[in-house]
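First comes the structure, then the notes that go with it.
Only a single protein chain was left out; the remaining protein chains are all shown in position.
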Amino acid sequence: MLTELFTPSVQHALDVVGIFFFAISGALLAVRKNFDVFGIAVLAEVTALGGGIFRDVIIGAVPPAAFTDLGYFLTPLFAAGLVFFLHPHVERIQVGVNVFDAAGLGLFAVSGTTKAYDYGLGLTASVALGLATAVGGGVLRDVLANEVPSLLRWDRDLYAVPALVGASMVGLCIQFDVLNGWSTGFAVVTGFVLRLLAMRFHWRAPRAYNRRSASGEEGAAAT
Amino acid sequence: MLTELFTPSVQHALDVVGIFFFAISGALLAVRKNFDVFGIAVLAEVTALGGGIFRDVIIGAVPPAAFTDLGYFLTPLFAAGLVFFLHPHVERIQVGVNVFDAAGLGLFAVSGTTKAYDYGLGLTASVALGLATAVGGGVLRDVLANEVPSLLRWDRDLYAVPALVGASMVGLCIQFDVLNGWSTGFAVVTGFVLRLLAMRFHWRAPRAYNRRSASGEEGAAAT
Partner (left out) sequence: MLTELFTPSVQHALDVVGIFFFAISGALLAVRKNFDVFGIAVLAEVTALGGGIFRDVIIGAVPPAAFTDLGYFLTPLFAAGLVFFLHPHVERIQVGVNVFDAAGLGLFAVSGTTKAYDYGLGLTASVALGLATAVGGGVLRDVLANEVPSLLRWDRDLYAVPALVGASMVGLCIQFDVLNGWSTGFAVVTGFVLRLLAMRFHWRAPRAYNRRSASGEEGAAAT
């Protein structure tokens, strides 16, 4: 079992930490959208657990871990409560929240990839599902809040690429049979650091060719 | 089998009634959004069956009941037809529709909880899934109509709480081994009546702390 690279209790603790910070990001968006306390709780749950539930439904691991592990379910409620009572303070430490969200991103990308591979998916599909695990909750959060998912927008710092790099490193480690606690941890940290750098230096991804140059725009207009 | 508390035919009849009134609410929103006849039918189906399909996929009861029971599938089409031809009259009896939607809410919360527990979920997870069964169709309806789900908005009367109370009562009855036809019916009626009271007296849920007082807003602005 690949997922036993970490001891179960360490894996579980890391999962709960990732869930907690994803839930904070969902709850903060709910406050900004002026939702009530139940809207805050729902958006926290969806953001934190959505990616994992999608992964588990796809690989046939039902009921999903989010519904069988009480800790997974209660953590977002705790995060929602914190935001509900303390949100000016939580906003003030937005940088801190972003750092922990980046940690969750790296962790979920890696654990999603290993769990998908454990359930028999191919390497490429496992990496894709690891990416979906990491970013899925945020996409659901934005869809429910009736906004264009920030994952898709060109004016946001890179989010998918760090997760994709982390997941791909796990895929390569599996391919070359060098997956162990150290290489897994290295993949998590790589995804985490890349996301931090993307936020620090505002890395953006390019848009389609003719939208980047005036001549391209003219070319499009002339068609 | 918990779900055999009601005789199957009574349970089935109640389900169809709940589906019918949820479908009416979906079809009416489709008319207001100016959708065509197929949009009306799709929104009626999604609103009526979405919560149950989500529950069945999560607990692994595939194919979902919505795809194996013809009555479940055809009822929303019938509701869509009614709205298509009669919608000024249906709108006129909006109060009546709301009452039946409240009945569907109470019923789905309770039946969703018992079905989830039957499939082996824990008590807390069963209550959460019962709540999701009751409100899931309405959330999908609003997402497809490109609106912020009314479940999340603070300026709408309480919707999740009555469902949560009904589902929690079932959870407590299971915990203390007193679940029977009477206690189940009492949970349905409680959810139903709470929703009616919430509409009658415009009960709202609070928003996050600093949004409720001017001083709180100033505190946020000063950060």
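The chains carry the letters A and B, assigned in the order they are written, with residues numbered from 1 in each.
Everything that follows uses one rule, which is that a contact is a pair of C-beta atoms (placed from the backbone, for glycine too) under 8 Å apart; a residue touches a chain by one contact, two chains touch by 3 or more.
Since the model is a prediction, treat every value here as computed from it, not as a measurement.
S.K.: Which residue, B:24, B:59 or B:83, contacts the hidden chain when the whole complex is considered?
M.R.: Among B:24, B:59 or B:83, only B:83 touches the chain that is not shown.
S.K.: Of B:16, B:57, B:99 or B:123, which one is in contact with the hidden chain?
M.R.: Checking the options B:16, B:57, B:99 or B:123, the one contacting the hidden chain is B:57.
S.K.: Contacts of chain A with the missing chain: which residues?
M.R.: Looking at chain A, the ones touching the missing chain are residues 57-60, 119-122, 124-125, 128-129, 139, 143, 146-149, 151-154, 160-161, 204-211, 216, 219-220, 223.
S.K.: Please output the residues of chain B touching the missing chain, sorted low to high.
M.R.: 30-31, 33-40, 42-43, 53, 57, 62-64, 67-68, 70, 73-74, 83-88, 91-92, 143-146
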